[in-house]
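Shown here: the complex without one of its protein chains, the others still in place.
Then we have chain A:
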Amino acid sequence: MNLWDQFLWVIFPYLSLVIFVLGHIYRYVYDQYGWTPKSSQMFERRMLMWGVLLFHWGILFVFIGHVMGLLVPIEVYRAMGVSDHAYHLLALWAGTFFGVIALAGILLLNMRRWFISRVRTNTETMRFITDGLLLVVILSGLFATVGYRIYAAQYDLPAEFEYRENIAPWFRSLFYFAPQAELMLEVPLMFQVHVLLAFVLFALWPFSSLVHVFSIPLGYLRRGYIQYRSSNPQAARARERARRKGQQVPRPERSRNVE
């Protein structure tokens, strides 16, 4: 294993992940004001509706598929009695189905971004890059899923490439800090490309509008409808506590306005 392999499968992924984590912390601390998906729905509605719905719902299930393939070890499936063939059948059909949905969505979103004048004019460079990269990553992923089977059929290779025995353990090895770069060396090129492109995306993630992924407003479900904020939250809380107990709150002296 040469230095180049070490770089691709150890140094670069770690660089990317460090940027991902620290970048998000930095952005969250210093740029709350910029933390937004920056919608362009006002400018164009119809294409956005189709693009956004197809892409987001598609990518949501694609994400679940990646968790199933990368984070859940193959031993778990075998222990559960899911045969490798059954797994790959599901991965192929569900993966292709949702992959194509996400692809159609991101394709529409990219077209819209480039061809609709007022959307294009108000798009930052980073948005073009991440939207384009998302398209390429999804394309390469689909190509790895479907393309490998076509490739394998021509060269009499096993039709199902078992990425759960190399890519998945390599990916997990990154997180317990014992990276096994050698696992990635024999992986077909189309899978390698997909993985590397994904890590490029992770490195750009915190500096793009993709940060909105971490703002899914689940808190909304628990929150009361009408929100009040006090300029003196401590006093407001003390009043509220006293109210519940039916006590009088010590009052500040009247009108000490500092001009």
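Everything below uses one rule, namely that contacts are C-beta pairs under 8 Å (C-beta built on N, C-alpha and C of every residue); 3 or more make two chains touch, one makes a residue touch a chain; residues count from 1.
Simple rule for what comes next: contacts and distances are computed from a predicted model.
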Protein name, per the UniProt record, of whichever chain is missing from view ("succinate dehydrogenase", "RNA polymerase sigma factor", "ABC transporter ATP-binding protein" or "Nitrate reductase subunit beta"): "Nitrate reductase subunit beta"
Option from A:64, A:89, A:111 or A:235 whose C-beta touches the chain left out: A:235
Residue of A:43, A:61 or A:114 touching the missing chain in the full complex: A:43
Where the unshown chain meets chain A, residue by residue: 32-45, 48-49, 52-53, 56-57, 117-118, 120-122, 209, 212, 215-221, 223, 225-236, 239, 243, 248-249, 251-252, 254-259
